[in-house]
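Note that one protein chain is taken out, while the other chains of the complex remain in position.
In order of appearance the chains are A, B, C and D, and numbering begins at 1 in each one.
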Amino acid sequence: MADGARRNPLFRNLTAKLAAVPMVLTALVVFAGGTVWTVVYSFTSSKLLPKLKWVGLDQYERLWGASRWLVAIENLLIYGVLSLVLTISIGFMLAVLLDQKIRFEDTFRTIMLYPFALSFIVTGLVWQWLLNPEFGVPSVIKAMGWESFELDLLHDPKIVLYGLLVAGLWQGTGFVMCIMLAGLRGIDEDIWKACRVDGIPRWKTYLFVIVPMMRPVFITTLVIVASGIVKLYDLVVAQTSGGPGNASQVPAMYVYDYMFQAQNLGQGFAASSMMLVSVLIVLIPWAYLEFGGRKRG
Amino acid sequence: VDLEVTHWWTSGGEAAAVAELAKAFDASGDHWVDGAIAGSGGTARPIMISRITGGDPMGATQFNHGQQAMELVEAGLMLDITDVAEANNWKSIVNPPSLLDACTIDGKIYCAPVNIHSPEWLWISNKVYEDLGIPVPQNWNEFVASAPQVEAAGKIPLALGGQPWQSNLAFGAISVAVAGLDVWKKVNVDKDMDVAAGPEYAAVFKAAADARKLAAKSNVQDWNQATNLVITDQAAAQIMGDWAQGEFAVAGEVAGKDYTCLPGLGLNAYLSTGGDAFYFPKLDDPEKEAAQKRLAALLVAPETQVAFNLKKGSLPIRGDVDLATANDCMKKGLEILASGNIVPSGDMVWSADVQKQIEDLMVEFWSSDMPAEDAQAKWVEILKSGL
Amino acid sequence: MHSISVKELTLNFGAVSVLKDLNLDVAEGEFIVLLGPSGCGKSTLLNCLAGLLDITDGEIWIKGKNVTWAEPSERGIGMVFQSYALYPQMTVRGNLSFGLKNARMPQAEIDKRVARAAEILQIGPLLDRKPGALSGGQRQRVAIGRALVRDVDVFLFDEPLSNLDAKLRSELRVEIKRLHSRLNNTMVYVTHDQIEALTLADRIAVMRGGIIQQLDAPQVIYNRPANLFVAGFIGSPAMNFLHGATVDGGRRFEAGGIGLSLEGYEGGAVGARPEVVLGLRPEHLEIVPGAEEGRTIPAVVELDEPMGADSLVWLKAGGAQMSVRVPVERRMARGAAVHLRVDMTKASLFDAATEQRI
Amino acid sequence: MHSISVKELTLNFGAVSVLKDLNLDVAEGEFIVLLGPSGCGKSTLLNCLAGLLDITDGEIWIKGKNVTWAEPSERGIGMVFQSYALYPQMTVRGNLSFGLKNARMPQAEIDKRVARAAEILQIGPLLDRKPGALSGGQRQRVAIGRALVRDVDVFLFDEPLSNLDAKLRSELRVEIKRLHSRLNNTMVYVTHDQIEALTLADRIAVMRGGIIQQLDAPQVIYNRPANLFVAGFIGSPAMNFLHGATVDGGRRFEAGGIGLSLEGYEGGAVGARPEVVLGLRPEHLEIVPGAEEGRTIPAVVELDEPMGADSLVWLKAGGAQMSVRVPVERRMARGAAVHLRVDMTKASLFDAATEQRI
């Protein structure tokens, strides 16, 4: 009599476990497996095809000796910090503007969000063109009478990152704005009232009360934006191809170039392993805040 | 039989040349399925390699011959076309023979060369100099000397695209021209690192540093945009391979009249002979294999060679064809070729990895104010790593 | 001078009129409770007083000043919210002093006020904790403290205890009452809990649909509700209603075979009316074994609900369901036929058409 | 045969043990209420009965069958949730018949059962509406109906009335009681509202920290709480506690200058104990003008809370705060010195150390 007998726990809710098989496989085989595979082969001298010829840390030594990689890392840091700060702050400010019970909110929101629908390739091309000093925005400003205006965001190595930034912000702020807006809408109405009764000016309310309260939203956004930054590739390829010179190189390009163009998989894998490490640096604090924090709460 | 052929020839002249190949292939009852991937070899190669290693190979694919495809061959992924080569006697007709050597691994032939490219050309706009009222420079040194006047006239002395390989190409051209064949060979073929670090190459880097100054104002990306600067007389000159000729032709310019071409930068009439070749990944289908072999034979056949290379502006891989219709520049090239003043291309002597690193170095060099000596030192380091 | 004076206040949300020509005068130091079903406009009225909503028409005076268009912080009011609305990332001290700091009050004065509020509310030990680390009751106390430190004349409470459990609610109720008797400032308190209303208020304003139905002392509201709505709304278990008519020139009430003498009913001239409603509170009925002419209603016991201290007996009488409160010791058998003696001096009589008290 | 029998039930969430060796037998047709503070494990126990949580150890028997590892739907139970948990996208009819359809019951039978449930709960006219278009009370009725159609032996309720307002709550309470007397099946009902517990239950299980503190009939729980926790938890306003000692071999209780004779206390042998707590319910105290030796406590009136039907007077007595329930007519002046007469037959006495009733 099966009645009351304890069934094998493995077979309890069997359907649920079967349904989760795709997820488990993806997690284990693709993500975990792929990552481990990559890391393992980063210790080999694989060229065009992966081969298990161990070379220890050679690939890493070479990587950190390559000036292009160093430039890429530095660029990623600069671009990353700027982009994080600006995307989030601009996204938040736009959300605040839209949260003022304005008319045509839908229209404004759509306008700010639509770039998100376009691919980075498109974004890169359009801004490459718009920033062209000969017929883009700079030339128009010149034509409007500001003769001395010189701004060549894409061909001056010192400022090319800002050229990327302009395009990156254009594409990404709308989405962040949406998340922020949703976050703002989730704030208890009474907090606003309490602040008004306390006589706190609006900007102070945002800065000292609302922003701290939206911490989870900020963290989510931070993670989304940060993961995008680490992956930054298409935009650079489309807009500057890493140039002028190496001025706008990013790690993902290095990985790609060395894996496929230089046909030095080992080097590419070493670089990607370093990228994974940087991802971990971003992720672990987040996971700690997000999941560690929840258990306590 | 349908055969998918992948390549990265998408610019105007290139596409026209490919059309010739396709026409010829289709004429034999087969069907050329075009798999063009725009961009450059850098974009296209990973895709091709992924497909071959991923088990979904195309029927034929373009590679620069040399070390690029070697591992694929070693992994047994490529079709051995020795029989085709023997049947058509490629050994004796392919000129220079080094082209076929690059296709040969362990005595077997794996690729069909289609053209010869030589990157060491200087293209000069005659109009710019006519306007200035000075004679058109006849070699690199004269060109450098004339540069201040060009600049004073508000034109760019040297057009250079922003893509990394163009910086690399410019350096390669300058090095053959300035250092001369022997020195070049000592370093690249005999791998003599002392020479690489020596004074001959110091001069090369010095010349490159000069060129860097001249190209400072050029801010285009694609090579053909740079060529276009010369065509439209906004720039005085460009260092580019012989394929630039196709662009001049498409624009209706006439060699000698509208523009001048100087092989080996007018200093040393040596050309390095890289080129494109087609490889044929192994397919399980015997019918397709037969078609692959038909295509291989066709690519080397004289008619195809003429039609293709005329359109592309490159040199044919066999000396026995008649290029009467060839223009001024192409003839210059053919002469050099016939005289045997050739050097092997970088693709043949250095691995992709080393070349990529040199490319990175050159990109850095051309876009910064890195001193020539530093660049040379780094360059030697990279070469040493590839020994 | 009234502490608060609302004159002809109208408030529309778009096309919907939520408050209609509302008048309300609150005396200095008075504790007013706004009571009414959900959506009747209590919070809206409170928000209008606080200046958190722009009114459509009318005037609001606080302490003799027309503040109709003044900012909330300028009105001399403090407000306590149902959800506490504490600033989660600040300590209790920060919560209390945030408004004062913003008004550029000297630190010494701030410290003094915070200390005083902490002492009054007994939250001294909590001052350096964050709201997340407080219990519901403690949070509510901090919320009150935030109003307290502002040293205002008028306190506005919007259902401050609704989020707390029953036990805590009754404790804090007593505390608020004590706070009021200590500070003696004007308080306007929104709730839908009638026990809170009855225990706290000097006067209760019963609202429905944006209109004040009755504004009076709790006992008056309870014992002499002005209309059917108030009668039904106040009291738990609810007042029993018998639909019938007054006959004999208003001397008798008759309904479904029941006849009751109206002698002793304290309303005005009743007169003969075809449709009236007689309201009888459960505790004003008494279960007696035998009928008494004109004073009792025959009834059958349906259910008996012991509630600890006393017990509620549900009966069927005169076609209606009635409840009677009895001491808990008295258990009634289901189906027993009994009689309910009516205390007519405590009954309420309403005109069925106008719903007004007669 | 017990209707439900829980044997040595243990449930851990990770390292936290929520239920500990819990035993509970419920008789056929009994109405059991689980009562306790938030987080004490009431819902957890109910979910274990329903099979919605896998228990760590122990056994659960329903109707004589060991169902410890049976699926929820196989246990012959119906469950009603606090948030109604109606399927928003289905009509009322769809909600009621969903479970039956899952069991592949013939349509005719489904229709019959739905019709019967609709008739019992008087939701016939609502059958084709969606839950969104129903009021809170109606939704709760549908939720009950969903259990009803399944024709189960055991009903499980998890705070079914908590989301409703006071008025509706008392109405539905009566309805549930009626439903029980009509269907006469076993019901386990979770609540933290003691009025619900006291009025509905045949027996109440008072829980704390995953342990049943006392399982008894409502009047016993109310009048003879087994320990301090139960005494303090049940009753609103709460029982008054005086901390003191029994002297004279257990014949007198003394605390802060108060002396009370324990004569009439119905507990067992009291004996002399240094630390005891005397519990007195507000309605078992009487305010009298003069002291009576050994029977009264002197007190000073602090506050007076009229609550409609009666009034609560808060006093300071013997160093503690006490409350007394008086008729609403009797208003007490603040500061008045009075005496409280204790009805010792209804008092409770606890050992301060073990917290158990003496």
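Basically, a residue touches a chain if its C-beta (ideal position, glycine included) is under 8 Å from a C-beta of that chain, and two chains touch if they have at least 3 such contacts.
Simple rule for what comes next: contacts and distances are computed from a predicted model.
Asker: Leaving aside the chains you can see, what is the UniProt protein name of the one that's missing? Options: "NADH-quinone oxidoreductase subunit K", "Dihydroorotate dehydrogenase B (NAD(+)), electron transfer subunit", "Carbohydrate ABC transporter permease" or "Sarcosine oxidase subunit alpha family protein".
Answerer: "Carbohydrate ABC transporter permease"
Asker: So which shown chains sit in contact with the chain we cannot see?
Answerer: Within the full complex, the chain not displayed touches A, B, D.
Asker: Of the residues listed, B:18, B:173 or B:236, which one is in contact with the missing chain?
Answerer: Answering carefully, the residue with contact to the hidden chain is B:18.
Asker: Of B:149, B:225 or B:341, which sits in contact with the chain we cannot see?
Answerer: B:225
Asker: Tell me which stretches of chain A touch the chain missing from the display.
Answerer: 13, 15-17, 19-20, 22-24, 26-35, 37-38, 50, 94, 97-98, 100, 102, 106, 108-123, 125-127, 129-130, 135-137, 140, 143, 170, 174, 178-179, 181-183, 185-186, 216-217, 220, 227, 230-231, 233-234, 251-252, 255-256, 259, 265, 268, 272, 275-276, 279, 282-283, 287
Asker: State which residues belonging to chain D touch the missing partner chain.
Answerer: Residues of chain D in contact with the hidden chain: 47, 50-52, 71-74, 77-79, 81-83, 85-89, 98-99, 102-103, 146, 150, 158.
Asker: Extract the touching residues of chain B with respect to the undisplayed chain.
Answerer: 4, 6-7, 9-12, 15, 18-19, 22, 32-39, 43, 46-47, 50-51, 53-56, 58, 222, 224-225, 228, 247, 250-251
The rule is simple: only the chains that are shown with their structure count from here on.
Asker: Return the distance between the CA-based centres of chain C and chain D, expressed in whole Å.
Answerer: About 26 Å separates the centre of chain C from that of chain D.
Asker: Approximately how many whole Å separate the CA-defined centres of chain A and chain C?
Answerer: Inter-chain centre distance comes to 54 Å.
Asker: Inside the complex, what are the residues of chain C that reach chain A?
Answerer: Against chain A, the touching part of chain C is residues 47, 50-52, 71-74, 77-79, 81-89, 98-99, 102-103, 132, 146-147, 150, 158.
Asker: Residues of chain B touching chain A in their complex?
Answerer: Residues 41-42, 45-46, 49, 53, 68, 70-72, 75, 162-164, 219, 221, 351-353, 355-357, 360, 363-364, 366-368, 385 of chain B touch chain A in their complex.
Asker: Which stretch or stretches of chain C touch chain D in the complex?
Answerer: 37-38, 165-167, 170, 173-174, 177-178, 181, 192-195, 198-199, 218-219, 222, 234-238, 281-283, 303, 305-310, 312, 314, 325, 328, 334
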